[in-house]
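Of the protein chains in this complex, all but one are displayed in their positions.
Chain lettering (A, B and C) follows the sequence in which the chains are written, and residue indices restart at 1 in each chain.
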């Protein structure tokens, strides 16, 4: 930590800070500058108390942390990227670009199986589909729940696709993990640490969506919760952040994908459907995701988007997912990966 | 819902939309404009399927909802404001301005009792203090857990203050509700709908923090989850939103307080400590909160902020809370309320 | 500046940074930490080259500035607050709370004079009104231009009110300054440095609106452009920032007002009309502005808002401004000021 004192702070008040820094377990190095004194506090910021509270002292202008706060998710010191394995598919590293696709919500056997076959044909290896749905309003469709899980199990059996689906409640982790090959933590639960720990304990790989207003550092620290709970099979998923722009639902942040790939060894997927919130931008954003270095996509697909029970405006139809797969492939190859 | 069609859409394609609108249960009223056709779809938007998915159709330019999505929390049609009652204290309506104060985290018996006595002296009727703490990093202090709850029970017994404390997990609701007079749902769990429903079921009043990037509408809909679960004792709490500004931790949005008071009959508190993230702005923001019409404050206080185990930089010391109470009082009175 | 090196950087690469820091005119102090080496670079950051570009070097993790970048606008080292004087009225310091009010746009003699008389009666000392209007679309009403200035001059003569009006172009500074007692720089021009310098050169006090996505530091640095051009008569004006919230036009940031008052000696006003973008929240926000410590208000008023040529939805009518003045007064007094 670096503690910057206010210009003109007298020695007595500098010493007071030095003493407190020592008391809190750091080794203080005061440096007299032209304009102000700064105190470098040496010590591992992750194992010591934070010094940030010193900012309440009148003579302290600012306290600046200098160390990264995450360890297990960090690229630094790692030789190889993490490859997550689920349902026989490898995700991340130099493995093929991974397509996960399916409806926003599981609505019926027919809807799910029709979609599953189409996305498989388009090259997807995982079927996505919500059984438990987090909806902004209590009056909106909340998903089929356990019935939805049964349908996912059926679709898996019928098509051989792996299953990725969201878990909303600690109380559902076991049930969901019995069907899902990958547990999805949604954006609204990305800092629901109780749920993160429960999902980690299931032993299933965890796909962690970035929260709506989550800094990349916070996203990595949420992944650190999973890893420090003993589960190293974490997939990050960028799905757009909340900004002032109203023409799209969220702003897809591909810089965050590039950054997460630099800072961490974990695979990073992109969800262009949630990001755009409108189907007409999904293919363009998918191309860009492949180009920026993402390890795969999570895409919403519905046989008849206009009658979808949730988020129809952002779902591709069955021709759309085929078109997406074809249009994205050249960019996957340009990125030096198998499609 | 209003469906705006693209300029120049031919009749056949207009009719296609009209037919679909009927199929989805609304009554369609097409209106031929100078520039474009719009179709007004009559029907209760809360009980019917959403028409927003029609935006995926090529001839549709935009779909605009016109109805409010919340019912139970809405001011409209209500004669009186909700007054929440907890531990013999009435909050909201024309009741006295309510001060809740205490440490960010419960750290020890001494720390808690010292603080409790000081905040009581300053006029607080509730003691706040985290036993279970949601921390961005897994390596930060996570709270004393059940031991923390015991200390809160002790402080309640010693001082007679009511207790408000955060519940982080569905699994803890019963334990927390056994001690707390008001269950707090934190900003990071503000759309953790499983937890909202579990908290509602406890029968305790629920204090619902606004999420970091939650629109006022979404905040009210989260409250609607609690109310539609049968618990009408909800207190809203604005605690700052996430913006681009880095000089403060969050941007306190007092316009949202004014708006929530207009749109809803629920009491609204303000947490200036989480908002500012720095102690030196807490009193000024508290004055403004009283002036804008908030029903009370939730303030962080610690006997020695520099050595606090969490968020020391934003906690007032024991003199600070006394000063706050004194400085805020004239504004409470100017707002026509008892202090 | 503090330069944090990556953990495990070898000595040779540390020395390389040390050498470059010296070359750029700073005195380097390397400190070996437990986790990483940091180099404190001593020197006035305002007169030396920035070291931030060192962040491109592979061994550098981060470069952290520690000094404030503004001088003339800074509170630090000042004994007294700046009091701006215009048209015989003193603004800032302990002077009375200042009310500036008037229409968004000057539309006609009748509209302007009717409004001017009403705002004077309500206690305003300045009449605001746009002659040159910055409009998002070229098809919207752009103001009456010079004719608008003439009407402002007439209203000044008739009522004795001071005039504050926006200048949009360097080419108009002289004309506007011939009529206006205070030159307003709008939010969209808050970093139009050519205009800031031209306005400063007019010798008139400058009212500087905060930009839509301007950090407080950037706002103060924009004011520093005016002051360093030799014009110390600067008034800051917070008018809401752009966030994700769509229920209001902008999010009024009263924390920024408190912060600007702490960091700077300049007067700070609040424009609740632009902030809310809706008339029904203007009085509540004005109360809060007085309570947080603002030095006055800039409020939009129109005799018939529904037919205003710009921004009618946020303008108070003539009764509204009277009501505002009455409702704000107790909060001004609670803040220890004359109304």
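In this section, contacts are C-beta pairs under 8 Å (C-beta built on N, C-alpha and C of every residue); 3 or more make two chains touch, one makes a residue touch a chain.
Remember, predicted model here, so these are calculated numbers, not experimental data.
The chain that is not drawn here is touched, among residues C:9, C:82 or C:192, by C:192. The residue from C:95, C:181, C:224 or C:263 that touches the chain not shown here is C:224. Among A:59, A:243, A:304 or A:322, the one in contact with the hidden chain is A:243.
Across the entire complex, the residue among A:32, A:178 or A:334 in touch with the chain not shown is A:334. The omitted chain makes contact with chain C at the following residues, 20, 23-24, 46-47, 49-50, 52-57, 63, 69-70, 134-140, 168-171, 188-189, 191-195, 212-213, 218, 221, 224-225, 228-229, 242, 278-280, 305-309, 311-313, 315. One chain of the complex is left out; on chain A, the residues touching it are 213, 215-217, 240-241, 243-248, 251-256, 258-259, 262, 275-276, 280-281, 284-285, 287-293, 330-331, 333-335. Chain B meets the missing chain through residues 2, 4, 6-8, 29, 31-36, 38, 40, 42-45, 61-62, 64, 66-68, 76-77, 213, 242-244, 246.
Keep this in mind: only the chains that are shown with their structure count from here on.
Centre-to-centre separation of chain B and chain C, using mean CA positions: 30 Å. A separation of 37 Å divides the Cα centre of chain A from that of chain C. Averaging C-alpha coordinates per chain places the centre of chain A 25 Å away from that of chain B. Across the assembly, chain B contributes residues 213, 280 that each touch 2 or more other chains.
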